[in-house]
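Note that one protein chain is taken out, while the other chains of the complex remain in position.
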Amino acid sequence: MVTALAVFLPLLGAFLTAWLTHRNERLSLLITRLFLLAGLAAILVIAARLGAVTDGGLENTMILRTGVMTPPLSIDLKVTGWSALAAVVVYVGALLGVGRFSGRIPGTQPLLLTLVTTSLGLMFATDFFNSFVFIEIGSIITIGLTAAGRCRRRWEVALKTAMISGLVTILYLLAVVIVYRTTGELRLTAISTMTGFPAILVSGLLLTVIMTEIKAFPLSGWGLDFYQGVDKNFAAVYSSTWSLAVLLWSARMLTVLPLPDPGVLARIGAGGLVLGQLAGLRQRDPGRMMGYSTSAYASILLILAGTVHGADYLSLTLLFFTFASLSKTTVFLMADPEEEDDPWKKVSGYVLLLPLLCITGIPPFPVFWAKIRMLTVLADISPLLMGAVILGLFFESVYIYRLWSSRTGPWQKKRKYFDAAFMGAALLAAGTVWTAAGAEQGLSLSGELFRAGFVRDLFLAIFAGGTLLSLPGAFRGGPGEKSPAVWMLVSGVALTLLPLSGNGLTFYVLWEISAFAAVIGVSKGARPSEGTFWFAVFAGAAGYLLLASLVLSDGAVSSPGIPMLLVAAAALLKMGQGGAHLWNVRAYSTAPSTMAAFLSGTSSKAAVFLLVFSASAAAILPLGTSLAWIGALTALGMAAMASLESDYKKVLAYASVSQLGYVIMGIGLTSVLGWTAAIYHTFNHFLFKSILFLGAAGVIARTGTSDYDSLGGLVKRMPLTFTFTLISVIAFAGVPPLSGFGSKWLLYNALVEQGMLPLALVAMFASVVAFLYAFRLLYAVFLGQLAPRHYEVKEAPLAVLAPQGVFTAVLMALSFRPTLLLDRLVPAVASIAGLGGEIPVIEGTALSTSLGYWDAWSVGMMVMGVFGFAFVFYWISGRRPIHVGQLDIGFAGELPPSPEEVHYAGDFFRPFRRALAFLPEIHASKVFGGIVKTADLAGDVFRSLFTGDARTYLLHSLIILTVMILWMKGGTP
Amino acid sequence: MYCNKIPDKPVDNEKIWKKLDDLARANSLWITAYGTGCGAIELRPLHTSRFDMERFGIAMRPTPRQSDVLIISGYLSVKTLKRVIRVYEQIQDPKYILALGSCTIDGGMYFDSYNTINILDRYIPVDVYVNGCMPRPEAVIDGFILLMKKIKEGKAVGWKRYKENLEYYRKNQREIIRNWDLPDYNW
Amino acid sequence: MTRLLVSVILTSLGALVYGLLLGGVSRVITASIHGRIGPRLTQNFIDLWKLFRKESSIHHGTMFWMAPMFRLTGGIGVLLLVPIIAGNSVLTNMSFSGDLLLVLYFMFFGCLGMALGAGDSGHPYAVVAVSRGLLQMSAYELSFSAAVLVLALGLGTFSIENIVSAQQGGILNWNVFRFPFATAAALITFLPMNMTYPFNIVLAPQEIPIGPPTEYSSRFLSFMFSGRAIFGVAKLILFVNLFFGGAGSWSSLLIKTFLLYMYPLFVSPVFPRFRTEQSVRFLWFVPTSLVAVDLLRVIL
Partner (left out) sequence: MADDLMTMLRETVEDYRVIRKRHGYLHVSVPRERVMEVIVTAKSRCGKNVLQLISAVDRIERDIFQLTWILESTEDASIFMVSADYPREGCKVPTLKDMWPSAVFFERELREMFGIEFPGNPRQDEDFLLEGWEGIPPMRRDFDTLEYSMKTYGERRKREHVDPRRLIAEHTGEWDTPVPSRKEKS
């Protein structure tokens, strides 16, 4: 009885509202909502009774006979726990959307309610005829609702949909005729017993019907047009009612199709996923993007149907599709249907984030759990298939991130657009908590995934310390920026937990949370869209590589071979090495400066941690030399780029990538010295890059610009910031007595010890080029002439100054007593198995290898002594010099025209450019641009399938049908 | 943007090294390489092997900050005078001025020009005048030797005079430089 | 400790005197080449004293103030880190605190300080010169450090004392004969290091008035002169140690450094000045390719 209520209550409501709708709109809407709520309650009761939420409840069944006769003359509905849960989503989606859609276009409530009933009916239907009825009704209602509202474009879309529906109906009826003729039954499950050519024919027909209906590539063309053109509020309702119903009906159908080889489904799906998403890569229309995303989920359904069976299949399909549909509904609800060109124009990317991240399956959202389980299954069947799926998913994430990051609108003032969306978001969040809690693979923070010891504790200290010290400044964003503090904290906590994670899954989840919290933090910048997009894409790519490695190596973070390669690639991407600096530069320069400090100083160390810990040294060994070369060339190239760049934050970004090149070099050497150098430099880099970026944060907060050409002379206004920056610059330039020299010394010792002289030369050259940008940075920002518009500039805020002070204190301590760190670091590194080479000897304050020696303390004392002597001698040897004004310079007797004109900052190293001019300018952006262009061209081929003409789409369906039937025919004896 | 300090009056309080200082100053005269008038062309031969001024320790410095001697080489227009004042004041003490040619003494052949000063002494303190139009390099060297002699005897105190009588010089300078926009003292 | 202190002071003073004297000699010789009489041999001392005793000076800010001290520290530091007479327990000074790598990097100390001071002076030409200087430094340091690394790899040590002792026992053991190409490269880089023609693009008085020190006067300038003189001597000693068998006694030290000092004199007076990019390109490729020959020999 409850079942009947659950299904037919909306229909009842439809009759009622049909009568009411033109008499009293508000009452009609209220009644619609009441009926939907009642239906929801009923379906919840059913779901509870079936025990759907508990384990194994998905397969419990409840049959509802609506008539005295048997099907097809009556409507028999079979409710399983699985479909009951889906039905909940149908109700929720309808409830969320009805107010927006029907409220705007009156008179649509009866149709909406009927659509809900039809959707439920289709999900629960057990035989072909019933299904046919529901499909027909559903299609007609869809067409009707699409055309609702007086708009020519909607009519076009409706017409296309109608044409496609017509074809689907024909093909479907053909299939039904054959089934009935062969088996004498109309039960859906009857076809699984079919054999021979009829089976092939039916499979072909039904598969075409299914692919068209669920919009799987290459039959997704009409779906793209549909999502692009349709009223976005209707799309919201449609996504989680009819679209979901069709998906789940297809999910049931696909398991019973008498295919000669179910694996073919997976192949079609994987191919469709990669090619279809490739076509979508360049998409800029948000509606169409959602269409592509739908097509991706359709492909996933095909893959699942071809590979997974039983309870896994049920739970996976449920997780994937219900949450994806709900997310899509939420996204569509945020659109403003009055805006024809870009309905999401006024939405800030920030609010779109939750549903979009859910769609792309970023942990901890439910789709992630489905994704990782799917990948695990696929990895066992065929790693190639898994690779294809990951590639396709990555493509999908690219345009989804674009959708999100290109929304730069301010927070929407009109709350009414968002009531429903917030509800959706809340439901998603609830679902997230629920699935994460019930996830089969547990998360654990207490395992022995990473060797406890000094090195791990050092990284722990870096993560925790970096987060804590970057945080104070983040509470107040710079000019035009919003505060990234919350997201920095989330990211930082995830990072801090990283070394403690107990299994690979935990590591991955923390990694992704940290990365995407950081992405959101970056989006708080003054002009965020570009940086956010690139960061998201590269973080996504690194995440997918890590995921692939994780799945392939069965939960261990990595093991030798391909998984190690993937991990190394992920780490390189994360650190911006080997050309991946594109994201660093864009993200750091557009992010709030404190966020950049956190990213560069702290977050990038996660990749070092991954490399140092994920791999046993033996695993890295085969990659060693290549890694070292990548590191060296990156260090050199980025240093050169940094010298020629004239944006404060971009320079720091290049410098950051360049410095991390040394770390990669050290790790690539796989010797004790090399790793000591790498980890020591990691710590150093953590210190001085945090100082530099925090200093930049202070400068930008006070002056409002990061352009070298408009800065200068700030030492007179911000002496403390200058001091800290100076110290860290001297440190990273590697000039003794500050700590940067230590890492260089260790590195060169390691390089010469391994006999890698060419590498040492490149490193040496890179470190000399580092002087170029090091000086330019100090000069262009702090020295030279102070522009009059900066006369009123004050010292940087305490919130960024104090952390810099702390960092500087640590840096100075480390400079004069490096043994404080090395005393513990050297034995810890020496105990890592598989590292060759000699172990440096520490005696007192001196460090020595068989090659050379270095005593930081006595060097420091000597410098201090001589400098102090010179200073005192100057002080006592005569009169004090007179401090003159900034324009009191020997300017050939002239009065300098203005400080700005005397300040020489633009194109500072022009001869460098000139000297390099005969070399072809190698820009990573060109290489990446080439890749993108190639992908675009390839995508164009497939994009050209979607002409926007419904007749073409019909033709596609027919072609696919023919090809499939011929193919399967050829496959069977 | 400019330092607005007025220089202190010079004081002689160091007697111990004075002799040595004067000797060193006399034998290490660095010139500001700044051609103020036509006579600058006559300075070039001083570098050459024929005249070789380096044997007296005289060298050209391209910046007033590092030099000791400013050579006013010939006629001085009002416009140039302004630059000369700035350059002269930017030279660190002790500093000397060597004036070449008749124009610097009494206006020379430009005595009736609307734009050329007649008597240099009124605007900046000259230590040695070298007569001639233009003086030959030998004459210039002779002037240098005279300057060295004066320095050794402690008589080349134009810079002290200038600082002591800054108001007088300023008054004269401002009288003829109409768009006076120099700071109080050109540090 | 006291002995070390005394040695440090005496070494620095000695290097200052020697450096200034060498400067005088070079001026006299250059004058002779020009066919002039030239200044006194002691002219540099006179200049230094005059600058030191100037009555007034100006400064532009803290970094401007500190730069000459940086320069002096850089000079003295390098001098102290290089063992002056090998085997002499006193005259190795502070060389126990670091090896060749340290010396190589410490040579930047003075340059960086100087560059910062020049930047703080707010004079555009000073900074133009710094830009040129840093570029040129990036170029010659490449080949110089390459030569040094070849040495280190060939002899298996970074310690200067060990490099010296490896060269003992006959003139043919000197690195100039063992690594002739690396030495040649290093000698080429010796020219820009000493800022002589054709590589004196930094202190190009005719283009950019004297470059970085353009705003420096009086006592500041005297400090910088001293620093430069001492740094010059330190570099000479370093070169002698690295390539010419080191010095076993005072006499050999003086002779070798003097001869090495004379070498740029016979190159510089006859060359015009490079443009910056020409200099950089030359220094990137010519000496580096020379080193590459020895590098291949060492590796293979």
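A, B and C are the chain letters, set down in written order, and residue numbers restart from 1 in every chain.
One rule holds in what follows: contacts are C-beta pairs under 8 Å (C-beta built on N, C-alpha and C of every residue); 3 or more make two chains touch, one makes a residue touch a chain.
Keep in mind that what you see is a predicted model, and the values were worked out from it rather than measured.
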| item | value |
| --- | --- |
| Where the missing chain makes contact, among the chains that are shown | B |
| Candidate in contact with the missing chain, chosen from B:L43, B:I117 or B:I141 | B:I117 |
| Candidate in contact with the missing chain, chosen from B:I105, B:I141 or B:A156 | B:I105 |
| Touching residues (missing chain, whole complex) on chain B | 78-79, 82, 105-107, 111-119, 122, 175-179 |
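Rule of thumb we're sticking to: only the chains that are shown with their structure count from here on.
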| item | value |
| --- | --- |
| Chain pair with the higher count of C-beta pairs in contact (A-C, B-C) | A-C |
| Length of the line joining the C-alpha centres of chain A and chain B, rounded to whole Å | 71 |
| Residues of chain B whose C-beta touches two or more other chains | 63, 65, 187 |
| Where chain A touches two or more other chains, by residue | 882-884, 886-888, 890, 899 |
| Footprint of chain B on chain A - complex, ascending | 788, 882-888, 890, 892-895, 899 |
| In the complex with chain C, residue positions of chain B that touch it | 7, 10, 17, 20-21, 24-25, 27-28, 30, 33, 49, 52, 54-55, 57, 60-63, 65-66, 68, 92-94, 187 |
| Contacting residues of chain C [partner chain B, same complex] | 27, 31, 34-40, 43, 46-47, 49-51, 53-58, 205-206, 209-210, 213-218, 221 |
